[in-house]
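Reading through the C-alpha cells given below for one structure.
Here the complex is missing one protein chain, while the rest keep their positions.
We call the chains A, B, C, D and E, going by the order they appear; numbering starts again at 1 in every chain.
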Amino acid sequence: MVELVPSLLRQELAALAANDERIDGRGRWDSRDIKLETNCLYNAEGSAKVTWGDTIIYAGVKFEIRTPWPDRPAQGSLMCGAELRPVAGRKYEPGPPSPQSIELGRVVDRGIRESGCIDMDSLCIIPGEKVLGVMIDIHVLSDKGNIFDACALGAIAALRTAIVPAERFDIGEDYPLAVSMTPTMCSFTRVGGRFVLDANDEEELGGDERIHITLGDEGHLHSLQKGLKGTFTPAEFDEILGIAQQRCAELANLVNSKEA
Amino acid sequence: MVELVPSLLRQELAALAANDERIDGRGRWDSRDIKLETNCLYNAEGSAKVTWGDTIIYAGVKFEIRTPWPDRPAQGSLMCGAELRPVAGRKYEPGPPSPQSIELGRVVDRGIRESGCIDMDSLCIIPGEKVLGVMIDIHVLSDKGNIFDACALGAIAALRTAIVPAERFDIGEDYPLAVSMTPTMCSFTRVGGRFVLDANDEEELGGDERIHITLGDEGHLHSLQKGLKGTFTPAEFDEILGIAQQRCAELANLVNSKEA
Amino acid sequence: MVELVPSLLRQELAALAANDERIDGRGRWDSRDIKLETNCLYNAEGSAKVTWGDTIIYAGVKFEIRTPWPDRPAQGSLMCGAELRPVAGRKYEPGPPSPQSIELGRVVDRGIRESGCIDMDSLCIIPGEKVLGVMIDIHVLSDKGNIFDACALGAIAALRTAIVPAERFDIGEDYPLAVSMTPTMCSFTRVGGRFVLDANDEEELGGDERIHITLGDEGHLHSLQKGLKGTFTPAEFDEILGIAQQRCAELANLVNSKEA
Amino acid sequence: MGGYGDVKLLRDDGLRLDGRKVDEMREVKVEAGILPAADGSAWVKHGLNVAVCAVYGPMEAHPRKIQRQDRAVIDVRYNMAPFSTSDRIRPGYNRRSREISKVTAEALESVVLVERYPRSKIRVEIEILAAEAGTRCVGITAAAVALADAGIPMRDLIVGVASGKIEDTVVLDLDKAEDNYGQADLPMGILPTTGEIAFLQMDGDLSVEEYNTCMEYNLKAAREIHELMVDALKRRYNEKNGGEA
Amino acid sequence: MGGYGDVKLLRDDGLRLDGRKVDEMREVKVEAGILPAADGSAWVKHGLNVAVCAVYGPMEAHPRKIQRQDRAVIDVRYNMAPFSTSDRIRPGYNRRSREISKVTAEALESVVLVERYPRSKIRVEIEILAAEAGTRCVGITAAAVALADAGIPMRDLIVGVASGKIEDTVVLDLDKAEDNYGQADLPMGILPTTGEIAFLQMDGDLSVEEYNTCMEYNLKAAREIHELMVDALKRRYNEKNGGEA
Partner (left out) sequence: MGGYGDVKLLRDDGLRLDGRKVDEMREVKVEAGILPAADGSAWVKHGLNVAVCAVYGPMEAHPRKIQRQDRAVIDVRYNMAPFSTSDRIRPGYNRRSREISKVTAEALESVVLVERYPRSKIRVEIEILAAEAGTRCVGITAAAVALADAGIPMRDLIVGVASGKIEDTVVLDLDKAEDNYGQADLPMGILPTTGEIAFLQMDGDLSVEEYNTCMEYNLKAAREIHELMVDALKRRYNEKNGGEA
C-alpha cells in the first residue's frame, strides 16, 4: 500500500490546521455547496440526486406489498441500504458489500428509522395479511468526501417526496407517503488534530476519526456513530454537537423546500 | 499468462488460412463428425450425449411441479443452464459460475425459448396452482472446441425425447413432452482472418471473435450472439448466415431422427 | 508452508512410539482429563461445555417449529452443525465453512442421528402442519487436539439435558426432550506408526490418519469415518474397536450422570 | 421476447403507440464528464432510460493473473440500480448482468487500442439508473463517450442501437411495451464510420429479410446518435478549455 | 430501539423491573486467560450476557495487501453463536455483526500501540455465547482484557458500557426488556483513565441533556468495570507465576 501520499498530506493538513485553515480554503465549520434535486428518476417512487461539492449520490424509493412479521401483524417495514460500487471512485473494488458500505447504509438507516419519521402502523394495509415495505436504495456515483451526509440527505429527500403506487398494487389511489419528520446527518472529521465539518476527499485521506450525528426536528439525537481509528473527548463532542444543531436545521429546511 | 503458444499458433493459422486450409485438414465450412445418443441417463426424464469431434457433452431434462408466477397463472416455465466445470478441460477452474458458462447457458436457453418450441401454456396443470417447470442441464465433459453447438444440439435432443413423469407427480399417465420445433445452433469463429464453421480447440485458442446463430424450422433467426474481441461486417454476416441455413437444417434432421 | 516443525516432530513421535511412549507421558490408550458441564448457557434450551485436556467446546440446542417435509408429514428433524471458527486456534481462518468443519459436523451428526436416540415421530406436533426441528450447534473455542470426541460428547450431553420450550411455542408445558440412547465417539490417530487414543494437538500435527468410531448403548457401531492420508489394516481396526467399546461406555456414563 | 400478440402496438395510422414512425428512435441526450471522481464519464438519456458510465484507468492490472502481456484488459460492470425498474431488483449481479458485462467488454476491446497499454486495466462502470427497454445499448453508448472523455484512444466510437419486430412489422428502437409484447429484438454495437459490428445479440423470431431491415434501421440510428456523442464530447472539451463550441 | 411505550419498565418505587437503581449496572464478572489455544483470552459475564475473546498475534499480516508499513492491523470478528439468542440465528456473519466488527476494530486500534508492530496483524475473535442486550459492549470489555492477557501494549484498557432511556428516564446498562421496549441506547467504549471515547454508537431518541446524563453514567460504570478487569489480569498474572494476589 502506498502510504507516502497520505503521510505528506497529513503534514500539510496539520500545518494548515495550525493556522486554522483548510486545504480548500473553507472555514472550520463551513460546508461545501449542496444541490438537491428530487423526482429525477423514472421507475423510482421517490428519488433524489444530491450534488455535494464534487460528491454525487442518488437515492431511490421503492415499495412492495408483503406479509407482516408474525410478531408485528399491523406494521410495515423500512429498509435503507447503500451501495458503494466501483463506479464511486478509483479505490472502490467489486465484490460483496464491504464493511464500509454496510456501515454507511446502517448509519443512514438508523438515523431515519430512529427519528420515527415513518409511522410503521401507517404502512399496514390489512392487519396480518398485507403491509407495505419501504425500501430506500442509495447509490454513490462520485465520492469526493463526506458521502455519509450526502446519502442521509438524499435518503430523507427521496422519502419525503415518495408517492405510494397504490393503484399498481390495487389498493386504491396513489398517495404521498406520510413522513412526519426530517432527520438529517452532520459529520465531523478530525483533520490536523481538530474536528472540521464536511471533510472533502483529501481531508478524509489525511485525517482521522469521524463522528456522525443525526438530529431530528427538535434537535434530538437519533443516531451517533464514531468511525475510524482515534478517540475524542466529551468536550470535543459538546462543541461539534452545537455545530450540528445549527447545520442539521439548515439541511432539514433544504429538504422541506422540495416537497410537492 | 503464457501467451507465446497462442501467438505462434496464430501465425500458423494465418498461414493456413492464406491457402484456404485448416489445421486439421477440414474445409472452411466442414464440421467435425457428430454422434448423438439419446435416453442414455438413468434418472433424467430426457437425455442426450453429444460426441462432436473430441468434444463431449451430456444434457439431461428434469421436471418439477411448481406454483405459477402470479402474472402468468396458466404458464409453466423452461430453464436451461450449462455447467463448465473443471472436468471439461485443463483451463477450467472451480468456483462460482464463470461469465463463460453463464453466456453458454443463456445463449442456448434463448435459442430454445425464443423458437417457441415449447408452448408454455401446455405446461399448465391447474391454472394458478400447479404448473410444470422444465429444466435442461448441460454438462460439458470434454471441451475440444465449439461447445456451444454441441450443447445446443444436446439440449434440444434431450428435450425432444423427454417423457413427463406424470405418474410420479400424481397427475395421470406419463407422456412425451410436446416440442413443436427443432432449433439448432451453428457457430462461426474468425480464424486466420476469415470465419470458419465449427472451430476446434486450437482454432479457438488462436482465433478471434465468434458468432452464434440459432435457426428454427423455417430458417428463421431465434438467437444471435457475438462473443470475444473483434468486429465483423454485414457482408461477412450474410455469408455465414447462408451457411448456417444449410447446416442447421442438417442438425435438425439428426435430432429428429432420434425421436421415439 | 513451514513443514520443518512437523517433520522434526514426526521424528520425535516415532522415537517415543518405539518405546511405547507418548509426548505427554500418557499410555497408548489413555485419554486426557475430561470435564463436562451442562445447562451452562442462557438462551440455549440445552447446553454443554466440554473441557477435554486443553480443548474447549460448547454445544447448544435450539428448537424451532416448522412445517414437515411433504414425504414425512409426521416427523420432525434433527440437525447438528459444527463451527470451526478462527477463535479455535491460530491455524483457523475466516471464510465459508471449511471441509474440516463440514466433516466434523457431519460425523458428529451421523453418530447421533444413526443411533436412533431421537425418535423423529416424537417431534411431531400436528401431522402435516407442525413439527419440531432440533438444532445442535457446536462451537469449538480452543482446539488442542481431538475435537471430534469433545464435540460428540458435548452434542449428546446438550441434547440429553434439553428442555423443549413448549410454552414459548404455545404447545403446552415445557418438557424434557426424549433421548433414548447415549451414542459417544472415540477417535484414534496414527502417531509414530501405531494408533493411539485421544491424540493431542502435537500428535495430530505430527501424526497420520484418524479413525472416528461412534458406538451406541449396546456397543453397536453407528458411524465410522476415516480421515486424512493413510491406510489401516483390518487387524488394526479390530484392536481399536475393542478399545472403543470400553471407552465409549465410560463416556456414556459421564453423560448420563449429568441428567436432570 | 414476450410475444403475446394480443396487445396492439401499432395504431391504425401506422404509427406506434407513442406516435413514433417505424424507423424513428426515441429522443437521446448525451453529456460527457459528469462524475468528478472518475477519469472519464458520461450520462445518456435514451427515451426514459438513464445510464451513467465512469471510466477509471488505464491502471495496473491486479491481481497479476488477469494481466495480459501485450494489451490492456477492459473490465466492464453493467449494473442496474435497485430502483431502476418497476419492481425493485436486489442489489448485486445476476446472470443477466454478468452476460451483458462480458459481451460489452468484448465489444469495447474491439475498438479500444488496447495494445497501447500492456499489463494494464481499464475499468468501465455502467450504472443503469432508470430502465425502459434497451439498457444494454444505452450502456454501450455511455461507455464509448466515457472512454473518449477519459482520453483512451479508440478506432471509433461504438454506438448501441436496437431494432425489433412488433405485430410482424420491423421497427427501430423498441420501448418498454414493444419490448414486453413484441416478437423480436436485435441490439447491436455499431462502429458508425465503417459500419462494422462489435456487439450483437438477438432473440425472438426474425426472417432473413426482417433481419436485413433491422440492420438497415440500426445503421441509420447509429449515425444519428454518433453525432450527439461527438457534440457532447466537443462541449466537454470546450468546457474544460474554457472556450466555446 | 423498539420504543413501544406501553410496557412498564419502572416500578412505582422508582426501581427497575429487576430491582436495580437507575444508575446501577448488572453484575459483571471477568476472567483472563481461559482459552489454552489462544495467545491471550478473556471471559466476561455481564448480566446474563457471556462473551469470550481470543487474541492471536501479533503475526505476519497476509494477504500482503492488508499489510500496513507503519503499524499492525487489528482484525476483529464479533460473532454471535447460533444458540446465543432466543431464536436461533444462522451461523455466519450478517450485516449487523460486520458493522460491529468494523467499529470495534477501529476502537481497539485507537488504544493498541499498533506502530510497534509494522506489517503485522493482531486477530481479535469475539464470540457471544449468550446474549441479553449490550453484547457489543461486553465484547469490547472482553477484547481489552484478552489483548492485555496476550501482552499487547495499550495506552489504556477500553471498557464497553451503555446507558439509555426508558419511560423518559435515563438509566445505566439496559437489560433485554429495557432494550426491547426502551427509547434510546448509547453504547460507548471508554478509556477509564482519561475519559476519552474510542467507541460510540447510539440509536433512539435523546435530548442533549439526556445525552449528558448517559455520558455521566457511562463514565462511572466504566471505572467500576475497569477495576474488575484489572483484578482479573492480576489474578491471571499471579496464577501464571505461581504466586498469590
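Heads up, the rule we're going with is that a residue touches a chain if its C-beta (ideal position, glycine included) is under 8 Å from a C-beta of that chain, and two chains touch if they have at least 3 such contacts.
Every value quoted in this text rests on a predicted model; they were computed, and no experiment measured them.
Although one chain is omitted from the display, it touches the following shown chains in the full assembly: B, C.
In the full complex, the hidden chain is touched by subunit B at residues 41-44, 47, 54-56, 58, 60-62, 64, 81, 83, 85-90, 94, 97, 135, 137, 139, 141-144, 201.
Against the chain not displayed here, subunit C makes contact via residues 1, 3, 97, 99-100, 102-103, 105-106, 110, 113-116, 209, 211, 216, 218-234, 237, 241, 245.
Operating definition for what follows: only the chains that are shown with their structure count from here on.
Here the chain-to-chain distance from subunit A to subunit C, counted in touching steps, is 2.
Chain nearest the geometric middle of the protein is A, using mean C-alpha positions.
One simple way to say how far apart two chains are is to compare their mean CA positions; for subunit B and subunit E this gives 57 Å.
Contact with two or more other chains is made by residues 97 of subunit A.
Viewed as a network of touching protein chains, the structure reduces to a simple linear path.
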